[in-house]
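Supplied in structure tokens, the structure appears directly below.
Here the complex is missing one protein chain, while the rest keep their positions.
As written, the chain order gives the labels A and B, with residue 1 at the start of each chain.
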Amino acid sequence: MNEEPTRRDVLGHAARGAALLGMGGLIGYLIKHGSVEGAWRINVDQCVNSRLGALGVDVCDKCATTCVLALSAVRAVNDHAACGRCYICPAYFDVNSAINEEGLPSAKLCPRDAIERFEIGWVDPDDPANNYYEYVIDEVKCNGCGRCVMACKEPAGLSSIRLEVRHDLCLDCNRCSIAQVCPDDAYIREPTT
Amino acid sequence: MTPQRGNVRCATALRAVVLRGGRRTFIVAALLLVSQPKTSAQQFQYERPVSAAPTAEDVGEGYETPVVQYHPPRSMTRELIDVGVLTGALALTAWLVLGQRHRFGTLLVTIACVTYFGFYRQGCVCPIGAIQNVTLGLVDSSYALSYVAIAIFFLPLVFAVFFGRVFCGGVCPLGAIQELVALWPLQVPRRWEWWLGWLKWIYLATAIVFVVLPAAQRDFIICRFDPFVGFFRFTGPLDIMLIGAGLLLLGVLVGRPYCRYFCPYGALLSLPARIAWKAVRITPDKELDCGLCAEACPYGAIEGLRAMRATCLSCARCYKYCPREHGTATL
Partner (left out) sequence: MNGVRATIAIVVVTNCVTTLVQAGDDAVTYRNVRSITTCKGPRGFTHAMRGIAVQNDLLYVVGDQKLLVLRTNSTLARSWPTEHPGNCVAVHPDGRVFVGEEGQIEIFSPDGKRSSVWRDAERLDFVTAIGFAGDAVIVADADGRCLRRYTADGEYVRDIGKGKRLRGFMLPNRYLDFFMEDEKIIRVADPGRHRISRYTIDGERLDHVGHFATKSERGFPGCCNPTNIARTPAGDIVAVQKAPPMVKVFGCDGEFRTAFGGKSFDPNCKNSDAAVDRAGNIYVIDTVRLEIVVFGPEQPHGTANDSEQMP
């Protein structure tokens, strides 16, 4: 074991040293231009479902249908601080359905019945229009189809609902299948400088 | 009234950004000894021109505005755990294969890794796909590659310089899923093996070309045609799933067809593996030349009763079938 290192050993060490040095150089360069993390996000000002001013267009449900996950990592999120808590919420009710005996639209807008509606605060027993209502999106049911986002958009609503990527579910695919098909390039990866 | 509420929200978000960014900066700086990482943007500021939402006071009866549901990106701690698991699994495989020559232990590591990196992490982030990100990071200075991806990509290569392709043998979830179905592997004729071995280089070159293309035509084909990731996620495009199923069926008779003939990262790994400091080695023996190891190797990596460093996947099968092997360490 105490033999002199052979020529082969010396060459091997040199080659390994060179390989490590080369990799070190690449790593150094990449770190210099790198970032701590990157994540897919939805730019709400680009997304056709939430972009102000985009009216009379069909709802885009690409986020719901193209994610590689069985249930998309995209969810609708209601910003409660901005929610009008309306008696008749166009994102909850299908406002094109027939009126029922209570004077409310008979159908719901969400195809997965993911929005819950209940009275909050002081409740007027006589006049349901006198109450405020909370609209809570069940993120286990929601698949991010964007219908409620579109319906709540200004000027019809207050735009309190938006689509958001659930980062705990998103697989951070290199080639995000939603970003491939997003018609407005609203599905972006951040950060890039 | 409304602007004040907006300001409070802004301030909270800003504080979260500063805190989170600061902690990450510290961890990463400590880990990789880098200075000035780019701060990452957090949740989009979502402000609309007019907000007339009723306040908690308007609602009354002690109502409190619920917190907006938000799931932060995967925490840096968990990303670091991934890197740690990868490093640990590489070191453990190197020790089991080269030190202990322990086939069963290696198999257990393989199963653990396919569970963690495959089914739990659903196949992302993997060094195979990271080839494209690293290439992009090298050619496009505006593309910010995440530090975790850098670590995941280079760790197996660094290990290969010292211990050969231990990543392939014990850690890679794509390799593992094929390893588990390699039930009756046949020997592929050496000539075919040589020709087919070039496919992965072509694939690697094609993948790099598709990444170097301008952003509009850029395509991450390694991820797009990843044949097994759909099995980890239990869903995927039908054509890719069928290709994966076909490769798995083929893998019953031909050991690890994807790794040997297609995997672009395997092509890369074979380079440092050639100069590996320690690697799977079949010691010459004057009394016994049984050749059982060569027959046992499902990957055609033993030529002339010597293990080829470039193609050996460090599975330790040869040791298991060696009649003289008594588990003695030579490391």
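Here is the rule we go by: a residue touches a chain if its C-beta (ideal position, glycine included) is under 8 Å from a C-beta of that chain, and two chains touch if they have at least 3 such contacts.
Everything numeric in this text was worked out from a predicted model, so none of it was measured.
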For the chain not depicted, the shown chains it touches: A, B
Contact partner of the left-out chain, one of B:Ala52, B:Val67, B:Ala215 or B:Leu238: B:Ala52
Among A:Leu21, A:Leu55 or A:Val181, residue touching the chain not depicted: A:Leu55
Omitted-chain contact residue, chosen from A:Asp9, A:Asp124, A:Asp138 or A:Asp168: A:Asp124
Footprint left on subunit B by the chain that the document does not show: 1-2, 50-54, 58
Contact set of subunit A toward the excluded chain (per top definition): 52-53, 55-56, 84-90, 95-99, 103-105, 122, 124, 129-132, 154-158
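In this section, only the chains that are shown with their structure count from here on.
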Inter-centroid spacing, subunit B versus subunit A (mean Cα positions, whole Å): 25
Complex contact set, residues of subunit B against subunit A: 5, 9, 21, 24-25, 28, 32, 34, 37-41, 44, 46, 48-49, 51-54, 58-61, 63, 65-74, 76, 79, 122-125, 129, 132-134, 137-138, 141-148, 150, 154, 157-158, 161-162, 219-220, 223-224, 233-236, 271-272, 275, 277
Subunit A to subunit B touching residues, read off their complex: 12, 15-16, 19-20, 23, 26-27, 29-39, 41-44, 52, 68-70, 75, 77-85, 120-122, 132, 134, 136-137, 139, 154, 158-160, 162, 164, 166-169, 171-175, 190-193
